[in-house]
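The complex appears here minus one protein chain, its other protein chains still in place.
Let's turn to chain A:
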Amino acid sequence: MSKQSRTEMEELDPRVRVNNFAEVAQGYTPEQAVKEAKRCLQCADPKCMEGCPVQIDIPDFIELIAEEKFDAAAEKIKEKNNLPAICGRVCPQEDQCELKCVLESTGEPIAIGRLERFAANYGEDEVTKPVQDKGKVAVVGAGPAGLTAAADLAKMGYKVTVFESFHEAGGVLKYGIPEFRLPKEVVQEEIDQIKKLGVEIQLNKVVGKIKSVDELMEQEGYQAVFVGTGAGLPKFLGLEGENLNGVYSANEFLTRVNLMKAYKFPEYKTPVYVGNKVAVIGGGNVAMDAARTALRLGAEESMIVYRRSREQMPAREEEIEHAEEEGIQFQLLRNPTKILGNEDGFVTGLECIKMELGEPDDSGRRRPIAIEGSEFEMDADMVIMAIGQNPNPILLDDSPEIETTDWGTIKTDEVGQTTKEGVFAGGDIVTGAATVIEAMGAGKDAAEAIDEYIQSKDDN
């Protein structure tokens, strides 16, 4: 049995990287990849696969890397996953495939994500477009859920059109996750591969505005529609001072920087405001991304203000560590109560209350309770709200037959069928803000269900 420890991956020096948007994690060299791949036990009953929502044949692709058949390894992954370079980077592997790896108990599971990212650099660039004569399907939203559903349906032989409201495809991969974690070029390359499968992507099309789901089905002849519109609606706390200049939703801040490339202002014309002392409210991946982005844009201090303790932060451990290395400060067990401003309407500070942990709540985490009378003020000239997103209702306002839950998410069965015949949904619009790979898994399941649905209708 292999006693070797996980092969390390190079990372940019924190002191260097806080000054640029270059990718932090450098990826494996071929030698490192082969070394790591050889640690895999090639289990007869590979538990790792149970942890992968898109069911990648993990031992097989790892074996191919060990044999230095990198192109074949890439092809093996792409049988199941159309976005390997993305997943290899941003999947929370420690909670998914790597959590289930038999070596996990040793503390040294196989670095499946890093190997997947490595293999994604290889493989055939030329994809042959499948014959597409099985019918027409519309996909709404070009995030990971929609793109996965589209690619799978195209491979099955459907003519697929994706409608996307932004001027670029990718969803959160383009506008949310920063360049230093997921280079936009990598995202675009994988999208271009999907286009080569014959998937048409129509940009600047807000479904619910330019056309309704009914119009797509009744007038434009789409036999089924997949809705993957994500959880794009920013939450605010409703605090006094929340509309001051210098208060952003994480969505706005990150969209300006990532999609509109404000980090290259004034070459790119979209401005972004950056304070000297930035307070990011929240403890998830989005908060880490916002805090690290602010630092790279020149903030002197960037801090996370979170109402629970470090152990309960929902962000990936790796991201919290990266943030710490870069000098992000953590104000834990603090909850903002008011945002302070000056006469010109700009932020000058934050009033917070101290918190303590009480009994566990429904989520199993200990509930944060405000300590009465413990309010205090701190300086800040920029505040970013990263406290979660709600589902985007713009399409739903126009399609009342698609029922939603009390949280505004779309109601579906296990395979993604909504309450409206022929309409399927998946990703964040169904689960609420979750992960890339879960959104992709949902897109995959829905593609199969859509195929079944259309075939059963054709049989009648």
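The criterion applied here is as follows: a contact is a pair of C-beta atoms (placed from the backbone, for glycine too) under 8 Å apart; a residue touches a chain by one contact, two chains touch by 3 or more; residues count from 1.
One rule holds for everything that comes next: contacts and distances are computed from a predicted model.
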Per UniProt, the name of the complex member that is left out, chosen from "Phenylalanine--tRNA ligase beta subunit", "Xanthine dehydrogenase YagS FAD-binding subunit", "Ferredoxin--NADP+ reductase" or "ABC transporter permease": "Ferredoxin--NADP+ reductase"
From A:Glu267, A:Glu311 or A:Glu372, residue that would touch the chain that is not displayed: A:Glu267
Omitted-chain contact residue, chosen from A:Leu41, A:Val102, A:Val206 or A:Ala434: A:Val206
Per the touch definition above, residue among A:Asn243, A:Asn276 or A:Thr419 touching the missing chain: A:Asn243
Chain not shown: contacting residue from A:Gln132, A:Thr161 or A:Asn251: A:Asn251
Contact set of chain A toward the excluded chain (per top definition): 165-167, 203-206, 209-211, 232-234, 236, 238, 242-243, 245-246, 248-249, 251-252, 255-256, 260-261, 265-271, 273, 344-345, 392-394
